[in-house]
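One protein chain omitted, others in place.
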Amino acid sequence: MEKALEKAKILMEALPFITKFRGKTFVIKYGGNAMAKADLKSAFAQDILMLKYIGINPVIVHGGGPQIGEYLKKMGLESKFIGGLRITPKETMDVVEMVLGGLVNKNIVMLINKYAGGHIRAVGLTGKDGGLIRARKLDASEYFKEMGNFIPTELLDLGHVGEVEFIDTQILKHLEEDNYIPVIAPIGFDNEGNAYNINADFVAAEVAGALKAEKAIFLTDIEGLKDKDGNTISSIKVSQIKQMVEDGIITGGMIPKVKACITTLEKGVKKAHILDGRVLHCVLLEIFTSEGIGTEITLD
Amino acid sequence: MEKALEKAKILMEALPFITKFRGKTFVIKYGGNAMAKADLKSAFAQDILMLKYIGINPVIVHGGGPQIGEYLKKMGLESKFIGGLRITPKETMDVVEMVLGGLVNKNIVMLINKYAGGHIRAVGLTGKDGGLIRARKLDASEYFKEMGNFIPTELLDLGHVGEVEFIDTQILKHLEEDNYIPVIAPIGFDNEGNAYNINADFVAAEVAGALKAEKAIFLTDIEGLKDKDGNTISSIKVSQIKQMVEDGIITGGMIPKVKACITTLEKGVKKAHILDGRVLHCVLLEIFTSEGIGTEITLD
Amino acid sequence: MEKALEKAKILMEALPFITKFRGKTFVIKYGGNAMAKADLKSAFAQDILMLKYIGINPVIVHGGGPQIGEYLKKMGLESKFIGGLRITPKETMDVVEMVLGGLVNKNIVMLINKYAGGHIRAVGLTGKDGGLIRARKLDASEYFKEMGNFIPTELLDLGHVGEVEFIDTQILKHLEEDNYIPVIAPIGFDNEGNAYNINADFVAAEVAGALKAEKAIFLTDIEGLKDKDGNTISSIKVSQIKQMVEDGIITGGMIPKVKACITTLEKGVKKAHILDGRVLHCVLLEIFTSEGIGTEITLD
Amino acid sequence: MEKALEKAKILMEALPFITKFRGKTFVIKYGGNAMAKADLKSAFAQDILMLKYIGINPVIVHGGGPQIGEYLKKMGLESKFIGGLRITPKETMDVVEMVLGGLVNKNIVMLINKYAGGHIRAVGLTGKDGGLIRARKLDASEYFKEMGNFIPTELLDLGHVGEVEFIDTQILKHLEEDNYIPVIAPIGFDNEGNAYNINADFVAAEVAGALKAEKAIFLTDIEGLKDKDGNTISSIKVSQIKQMVEDGIITGGMIPKVKACITTLEKGVKKAHILDGRVLHCVLLEIFTSEGIGTEITLD
Amino acid sequence: MEKALEKAKILMEALPFITKFRGKTFVIKYGGNAMAKADLKSAFAQDILMLKYIGINPVIVHGGGPQIGEYLKKMGLESKFIGGLRITPKETMDVVEMVLGGLVNKNIVMLINKYAGGHIRAVGLTGKDGGLIRARKLDASEYFKEMGNFIPTELLDLGHVGEVEFIDTQILKHLEEDNYIPVIAPIGFDNEGNAYNINADFVAAEVAGALKAEKAIFLTDIEGLKDKDGNTISSIKVSQIKQMVEDGIITGGMIPKVKACITTLEKGVKKAHILDGRVLHCVLLEIFTSEGIGTEITLD
Partner (left out) sequence: MEKALEKAKILMEALPFITKFRGKTFVIKYGGNAMAKADLKSAFAQDILMLKYIGINPVIVHGGGPQIGEYLKKMGLESKFIGGLRITPKETMDVVEMVLGGLVNKNIVMLINKYAGGHIRAVGLTGKDGGLIRARKLDASEYFKEMGNFIPTELLDLGHVGEVEFIDTQILKHLEEDNYIPVIAPIGFDNEGNAYNINADFVAAEVAGALKAEKAIFLTDIEGLKDKDGNTISSIKVSQIKQMVEDGIITGGMIPKVKACITTLEKGVKKAHILDGRVLHCVLLEIFTSEGIGTEITLD
């Protein structure tokens, strides 16, 4: 009976958060280990359904770098990166679309549907479906400058690497009204019908901004942002992050991730979270327990 | 972190039950200790809100015998019972209405609203509001016979003791659509506008039947039905209960309670539960844990 | 046939008023003799239904001072008043809630439902139901000053005497949409869940203001406001009333009543009416006959 | 004040009828003196609006024989009748359409709209609008037989005299939903687009039948059906009417009228009424006073 | 097969226009030869239905001068015109209403319904129905001045010649929602219930303005506006038209027509079109072919 009471208490700990977040939208960037290991995958699917059942609207944006690399290799195509960006000629872009939109995306859809019940189902989309992600070719020199990489770009063509121009939220709103969970592959298109490979963190940031989401949650393979002493920061302001980038505490691949967080906050999302996707049920724990986990970022 | 994982697992244990009960109605008879002690009261209010938040529609029917007794005493009026029924002349009936409809009912409403958020609120009703409970004077000799009490009733007038004639669910459905939690005092009315004091267990049974509820849950001050060896029964069929009454294993005040359970099942409710209201969060534990608690009753 | 024609003419006299008031809300303070005598009660119930049937939305706020007094006496509790306000310790407040919310309120509900048909029904509420009346402890010294009573209040605790802080009209709007007639007992609650006894005239004034009602109608036991020569005034402006208070023509218990009228007008209600509740069908006559009855008050 | 009370009582006499007829449809055949004299016209318009305001859906079907005759005369065209039916060659039919659909119909619409308020308005229709009245050429020999006129029809062509084949209630339902009062000229059309002049009593009977109306009310220039002693009958069954026709008590132009009543009752209308349209507010008096006026006809 | 391909290409030419005009409203003034000849009439009805089927909302306003003249003559009434306006005493106005509202209007309704299917139907209205066209007596001297006719008006009473005061679009919007095609006779009414004969071009212009229509299309018996060399102008600005009037290139009966075009554009309609109603399917050709036909007028 004591154990039962313990259970009840834990369920009850969730109550104020349920009250608070009912009817709100959470955009979740899904990737890394959380998308690779069986137990983490199941836990993620259950977390997402739990959110949906209690009245939160989860929207998932996923990556898929390793899977793309694997298939390129199978086809004898090279994976070349510059400043963290994959050089994406047309032939590679086709593989990106196939792997992200046809394989990774549908596997996530299937994962969620396996646990789903009632009238709730996941539906996979790429940016082409319903005209969701209008994109343009990334301005690489601008990008590298912003990320603190001073890479000369004159002689450089990254190919189909894109950036978000506009999120048309219509399809997301219709799916939400009809009780579906959207799962988005980060592929955009332009007016000529060209496809673009876009960083999933930035797609998540833009989707969250366009939906005026309550939270944008980024699953990573780290515990959270670390201060200069290597301790995980539980809560931080945008201005402090900018300082940390300037001070060289945040570097390399973390820079685009924190930029995505800043973008989403500036577009109206209330909070950004960098979570450790290697923790089972990290999404649920962040949302429904008073301590939270990982790093929470807010505007000043 | 291990503790966090434990938490997540417990939250997850609830997932299949949430999936299963979404959109269903649960009628809960509230009374006894659960309505008397501060910690049990808070836990009950939270349980009810939790149900509502995850998409279950809770409807509460409450009693209030002790409070009625207390106020009758304050006014120098006698509390007389025959065969478990309070003799209720008009003067006493007014006190019953005041105490149940004005005091007990509104205290429960307040209790829930204190924890509520979003657009969810409790609304208190007696059977007069919206014409909810059409009643008639109880046929006492019939009743006593059914309860196994062979009390001669020729010279007996129980006054305003009633039984349900018809539940007009319209007001409950409207409140549900608009996201309210109905809290019902067991007072009925007849065509002449007379008020009747009705056993709350039977009101709960009839309301659940009229709403084609998924579950009718009766909070009591016992652990559940006991077999002849005194062990709590976790699951039982109606035919077995009838046998136990015949065999004299179920006696006295438990007879009307099991009759209420049988009534509600016969009117189309899927399961009836006799729960121990003295256990914190007993409603939540019954619904969201795989073991369940108390006694579950189903049709054969 | 002549009599028939006379009937038709009278029905027709109502037509322009029906045209004018369709879809509008009328808040009616019900009390005094109109709530005490059988024939006046029936006539009131019929008037209210007539309003509802022709498309007006009546909202009733009732008092119940005499009934409270009677029950306090039965329980051996004193009724003490200062400056027209009942001193209301916790024990007394419980009786106020019981009598107003459990007895008086439900009797009015029953009275209306007895005459109702179609899908129209009355539903009783106290300020706790649906979080309708958020209140706070009355600032007695402020109140007495405003009412022209210079009662020293330093040593004075009126207990649970409250004033309206906020009317949450959500439940009233939902009930209106679903064709119910709300009947409101003037009990408020604060953040700690304390109940407050509030002057029904002020509750009616605030409810009417929050609903942007067309009319606030106060049933009294007088013919209307009287001028200094004792003649009933049929129409008057707020500025004139203020002058009459200053000149000592309006005094005593009439001051809070006219203050309630002024409050409701200042909150956006088009007209306030002081009607003689001792006249059969006074509400109907005021609304549907060209002469009107009682005193009509408007902003300057 | 006594007069006021008298007024209130008369208004109240209407209450049970309002309760009873809310949401019901009344089809009213309008014609004769009621359509000719200014005071009767105003009274009719007001009656119709009163019905609409209290939640009854009035549908008006009008005639216009005298006006047709007058315009035919102006154009030097003959008005010839056989067995009560106007011989209607194409040229005459055009005049019928013009006068009924363009003049009489719009005058009634204007009459009602002059008194209307809120969002209520009349809209005029002929059977062509929205495909309302599908008709066919009247089978004259069949008709005369049924009406007890044994007129040889072999050499007879009545031209565009029609009978109802089918009422398409769609447009009436749409207008009702949007709060309009339909005013119908009794003109039908067939598959080839030919127009037909149809007896307005029969159109009213068929429209009422198709709408499953509560009442079909026929305004006439007589006090009601008379028994063999010349006394007005207040209530009668269909079988009794049939007997009276057989016995020669009902004769001539009254036969089609009672046939229309019988038709409408057989198609599911609850009551048919023959009212004296020369009485001011006859519609209102019939509906809202307990005595009623004219003759009420019901199925056996 | 080549012919088939040709067909497909022509159907395809319509696609971008369908995309562009979906959900938009087109007001079409119907008159002249298009309303007189059998083949032009059928083609017009089909065009209107085609618009409706592909999601455009056509609203038709028709004239009927010749038919009015013919019937006036039949009744021995004179047709007198001053400055292009028919002198309209009450007796004549009745004929105007009959002919336009009862005959011409219903013939157009019938014409369309004959080809209609699904749930689409035409419904005829005059300005009296649903209170559609509020009018006032035309200020003749003002009118003549504006039309460049300096006719002394002191001694002149044109009778029931009116101008639009206000279009109440409610009935049009309700009919559109319910999938009807409104057909409007240009008759208005004033507060006293007087009817007015209004130029159909101006009614079309005002209706289009009130509906914020995409296009106002005027069917005429000319090929379009002609420049000073007699060539048809395919596109022109309002300022250029004003210059042409000033320069005496546009004269006589064309002046009111271009004034109607200018009025409708100034009230917010995007384009006005003067089409040659003598061309089969002129409406369809204008809308669905890239060349268009007739003269298109836009604001500067």
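Here the chain labels run A, B, C, D and E in written order, and each chain numbers its own residues starting at 1.
Everything below uses one rule, namely that a residue touches a chain if its C-beta (ideal position, glycine included) is under 8 Å from a C-beta of that chain, and two chains touch if they have at least 3 such contacts.
This is a predicted model, so every value here is computed, not measured.
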TODO: Mind giving the shown chains that are in contact with the missing chain?
DONE: A, E
Task: Residue in contact with the excluded chain [from A:F17, A:Y30, A:Y53 or A:Y180] - done: A:Y180
Task: Residue of A:K114, A:K212 or A:K237 touching the missing chain in the full complex - done: A:K114
TODO: Using the definition of touch stated at the top, determine which of E:I54, E:L77, E:L156 or E:I255 touches the missing chain.
DONE: E:I54
Task: On chain A, residues whose C-beta touches the chain left out of the figure - done: 71, 74-76, 94, 97-103, 105-106, 109-111, 113-114, 116, 119, 121-126, 128-131, 170-171, 174-175, 178, 180, 187, 189, 193, 195
Open item on the list: Take the complete complex as the reference. Which residues in chain E touch the chain that isn't displayed?
Closed with: 1, 4-16, 18-20, 22-23, 43, 46, 49-50, 53-55, 115-118, 279-281, 284-285, 288-289, 291, 293
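Here is the rule we go by: only the chains that are shown with their structure count from here on.
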TODO: Report, in whole Å, the distance between the mean C-alpha point of chain A and the mean C-alpha point of chain E.
DONE: 57
Open item on the list: With centres defined as the mean C-alpha position, give me the chain A-chain D separation in Å.
Closed with: 70
Task: Touching two or more other chains - residues of chain D - done: 116
Task: Touch-based graph of the chains, sorted into line, ring, star, complete or other - done: line
